[in-house]
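A single protein chain has been omitted; all remaining protein chains appear in their positions.
The block that comes next holds chain A.
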Amino acid sequence: MSETERLSVQAAMDVDVALAVLGILVWAVIATLAMTSLMFISQFRGWSRLDLPLLLGSLFTGDREAASLLGFLLNFAGGCLIAFLYYFAFAFGGSGAGWLAGLVAGLAHGLVSLTVFLPVLSHIHPRLASEHDGAGVRRRLEPPGFLALNYGYRTPLVALAAHAVYGTVLGAGFRLLM
């Protein structure tokens, strides 16, 4: 293969990768929007008081508006990045992509968020109060508790549903890319 041909193939591969990344990103944005919208609606409707943007943003600031904005950006960026993990899991996990695989992955993701992510966050978050120590000058944010039930008894269901939607959209979308 001549150098020219090699460069041509390389360029074609680069374009393929770029298109694949772009495709992943597009579906990542769609899935993240769907998930955050569902979370927002459930909060607005009074189904759950879980406010993930505020939780994330208040890691860095005590200003409510700044925390909400920063948290939204972090949540959105996190949703897009995690989509890549989904892609690789579908690509190399053997089952391939599809809405059902996405649904299962989303539910697993939601379960991990509720049982691992939020409890860990409770320990490292500088503004989350605890039931053991009570509220403090800085630690004054209501903690999530087991399965985030402190934010309403429907919260685990809402969180699982939102992640299920996220996974299903990614699974269905990535199937078109693979």
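General remarks:
The rule we apply is simple: a residue touches a chain if its C-beta (ideal position, glycine included) is under 8 Å from a C-beta of that chain, and two chains touch if they have at least 3 such contacts; residues count from 1.
What we mean here is this: contacts and distances are computed from a predicted model.
Note on the omitted subunit: UniProt lists it as "GH15 family glucan-1,4-alpha-glucosidase", one of the names in "Regulator of SigK", "GH15 family glucan-1,4-alpha-glucosidase", "3-methyl-2-oxobutanoate dehydrogenase (2-methylpropanoyl-transferring)" or "Ferritin-like protein". Interface note for the absent chain: among A:58, A:75, A:122 or A:168, the touching residue is A:58. Along chain A, the points of touch with the absent chain fall at residues 43-46, 49-51, 54-55, 58, 61-64, 67, 127, 129-138, 140-143, 145, 150-153.
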